[in-house]
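For this depiction, one protein chain was excluded, whereas all remaining protein chains were kept in their positions.
Chain nomenclature is as follows: A and B, assigned in order of appearance, with residue numbering initiated at 1 for each chain independently.
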Amino acid sequence: MVKAAAKQKKQSFRKSVPLLVIALPAILYILVNNYLPMFGVFLAFKDYNFFKGIFGSDWCGLDNFKFLFATENAWIMTRNTILYNLAFIVIGTVFAIAVAILMNEVGKLFRAKFFQSALLLPNLLSWVVIAYIGYAFLNPETGFINNTVLSSLGKEGVAWYTESSKWPFILILVYLWKNMGYSSIIYMASIAGIDKGIFEAARLDGASKLRQIFSITVPLLKPTVIMLTLMSVGRIFFSDFGLFYQVPMNSGALYSTTQTIDTYVYRGLMELNDVGMSAAAALYQSVVGFIVVVAANAVVRKVDSENALF
Amino acid sequence: MKGKKVVSYFMAAVLMTGICGSVPAAEVHAEGDYEKVVYAFPSFNNIPTEESIASVEEAINEITREKINVEVDLMPLNIAEYTQQVTLALQGGEAVDCFMSLGDFNNCVSTGMAADITDLVDTYAPETRDLIGEEWMKTTTKEGAVYGFPTYKPVALTPMVVYKQKYVDELGIDMSKVNSIEDLTDVLRKVKEAYPDITPLVPVNSGETGIMQAAGDVDFLSDDYTSPKGVLMGESTEVVDFYSTDRFKELCSLTRTWYNEGLIMKDAATTTAAAAELMSADNSFCYVAAYSYPEADTAASLEAQCGNFELGAKIIGEAYLDTSSVNALTWMISSTSKVPEAALKFLNLTFTDKEVVNLIIYGIEGRDYVKDAEDFVSYPEGQDASTVPYTAQLSCGVLGNFFIMYPMAGTNKESLDWELEQNKAAKTSNAMGFSFNSSSVKTEYTAVANVVSQYLPGLQCGSVDPETELPKFIDALNSAGMGSIVSAKQEQLDTWMAENK
């Protein structure tokens, strides 16, 4: 028995060799690019000194992590980070799938090209420029919304950069504006991968277009949705710095709805410039994300092992 | 199970190579008989090509080979990326011998970036030491050890209001009566009354109205003046939380008045434009900032960037020197340098040798610039700063000794005397020479910095009511640990005072 098992193992290893060889270049790259520099994680526990270098610097235990919790706003920034990420995952996915389905319908037409380029363009702009555009729209005095839209409706202007309650909507809108086209591409490719025969059969059965979408397309996109969601869940403690720092113009009055872990770390370390503390922040975010994603993956594996990430 | 082993084996291999990899590669310094010094300086101009830099290096080497037996490798880095690139290079064990602190003297010392050069200064750079003088050398000395030389240039920043002359003339305003930031209110009112469409006062930067610099004799004790924490007020040697002082409260209610009367730009706290841009539009009148030049020079030099309006400048306070005003730009030798002696010898030349410093700034005569009989410099016919092969002209206030550089055509030589005089005559803080090491209160610093950036711009620009917001601000500061910062500062200051009195 044991012998047989060993033999089988050996055989399955031999079978794996060609596949491993194909994967080898990329594995090597990942080792070099991602795993070799992991020694930088030590920085999180060091009182970094240039002269002594990463390995020579003194250990300082968990001192570098303290600042993440030394503020009464620790809760606010954690809450904001998580809620925004959840909103982005849910709303972002819905929009991306909707756009992909619509795009697929007009797929072969000339105008599809135009729509696609248009939706992709915002992704090419840097956050600084996007912040300027946002400002052009929201500036209380000369801004497009107060000046043109609201005034023509006969309404009072809004002091956008001091009203924190408006920002969850603004930030989600900006996020969608920038990322919708980009993420819909993934779903377009997935839809393209669906066997056309299924639609053909459904059509012959007299299923309406809408019916086809909800009974065929959407369910078949499930693996992609699960995968993308799992990946975003791993980064639940990270936030897009530019979106939360540049777009609200660093306005203090908005902190209750715009402060995230990343912006807190940035503002706090701007003067101190401490490598150890920034390494600690990144490690904290990674570890939490790691725990969450491993848990989520375990659930997925139980329900639907085919689509688990690992 | 085996799979896990594979992964952990990978990890182990990774860590091993990681350790080997991180040992700084020993750079070969000596080429020929000369020691090679890498001089990293910030440039505001376009970074020249390697070839143009090489030609300037060669011209400098001709001097340095003979004088100090050294060859130099110039490393101009873009100003906005300077700190990051120098830091990375030093962390990566690359040879960078001379670098500048760029506003961060304490950090450079406390993180071990800068070498202790106490024992070398007297032998290799006595001229520079004497030029800087004992008083200023104290600012770059910490716990008895010398870490560098402050850039020798006009450092006394005098708070001024910079305004458009035409409005002053039309309304017959007597600017000579404006001697403090408070006096400004009436002027702003007059302008607003006569021209309701005008925003009389614009911010220097987003969220920065200049009132911090016009606050009077405040020693920010190593903090950035845009985000001060514990400070010294006037003659006192007691460290206080700046935001709890009466002076700060007065300033807040002053800007609040301005805001309520429409005298200051409404979105000063969030604007995307800086003073120069705002001033170049028709609908602005003045801003408040601190400059190191005489009134007339300041106004004249700003006109080009402020839309070519005729400008005036009026001093509204006295220059006040504290440690940071001197050591903000300190030239240092890196602690990892293999040739600290040679590096120091070269640094010495950038403070004392006219030819060397002008080569670094202007490049090669004839090709990069031309000089008239009185040593005024201009660009060759048909060229400008963006087209000559090499220039670092805009870095003139950053490198070595400003006073031995050739002046640009159109500047005024008498101003130099005024500036030199200001350096000596300016009022000086009691704690001149003291610098604060924040490493024991880093945690509190990050929390406090966040609170400050949340409240200060609004208060400073008058867009929030100090009656309600200031108490909230102070509460938030205290719970973020302002108290610990203040007492840590006081403790270090007391020790320093005891040693230096």
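Rule of thumb we're sticking to: contacts are C-beta pairs under 8 Å (C-beta built on N, C-alpha and C of every residue); 3 or more make two chains touch, one makes a residue touch a chain.
Here, contacts and distances are computed from a predicted model.
J.: Could you tell me which of "Aspartate carbamoyltransferase", "Aldouronate transport system permease protein", "Thioredoxin reductase" or "histidine kinase" is the UniProt name of the chain missing from the displayed complex?
T.: For the chain missing from the view, the UniProt record says "Aldouronate transport system permease protein".
J.: May I ask you to name the displayed chains that the omitted chain touches in the full complex?
T.: Within the full complex, the chain left out of view touches A, B.
J.: Have a look at B:Asn61, B:Thr245 or B:Thr272 and name the one touching the chain we're not showing.
T.: Of the listed residues, the one touching the omitted chain is B:Thr272.
J.: In the complete assembly, which of B:Ser55, B:Ser280, B:Asn412 or B:Ser479 touches the absent chain?
T.: B:Ser280
J.: For chain B, which positions touch the chain that isn't shown here?
T.: 3-4, 6-7, 10, 18, 21-22, 24-25, 44, 46-50, 75, 77-81, 84-85, 88, 91-94, 103, 153-154, 157, 204-205, 208, 225-226, 272-278, 280-283, 287, 289-292, 301-302, 304-305, 307, 328-329, 385-387, 394-398, 402
J.: Need a quick check: the contact residues on chain A for the chain that isn't drawn.
T.: Residues touching the hidden chain, for chain A, are 12-13, 15-16, 18-20, 22-23, 25-27, 29-30, 32-41, 43, 54, 99, 101-103, 105-109, 111-126, 128-129, 132-133, 136-137, 139, 141-144, 147, 177, 180-182, 185-186, 188-196, 203, 206, 208-210, 223-224, 227, 231, 234-235, 275, 278-279, 282-283, 286, 289-290, 293, 306, 309-310.
The rule is short, and it goes like this: only the chains that are shown with their structure count from here on.
J.: Which integer distance in Å separates the CA centroid of chain A from that of chain B?
T.: 37
J.: Of all residues in chain B, which touch chain A in the complex?
T.: Contacts found on chain B: 10-11, 13-15, 17-19, 21-22, 24, 83, 87, 90-91, 93, 104, 107, 111-113, 206-207, 223-224, 227, 266-267, 269-270, 272, 334-336, 438-439, 442-447, 449-450, 453-458, 463-464, 476, 479-481.
J.: Given the complex with chain B, which residues does chain A contribute to the contact?
T.: 31, 35-39, 47-55, 63, 66-67, 70-73, 131-132, 135, 139-141, 161-162, 249-253, 255, 259, 264-265, 267-275, 277
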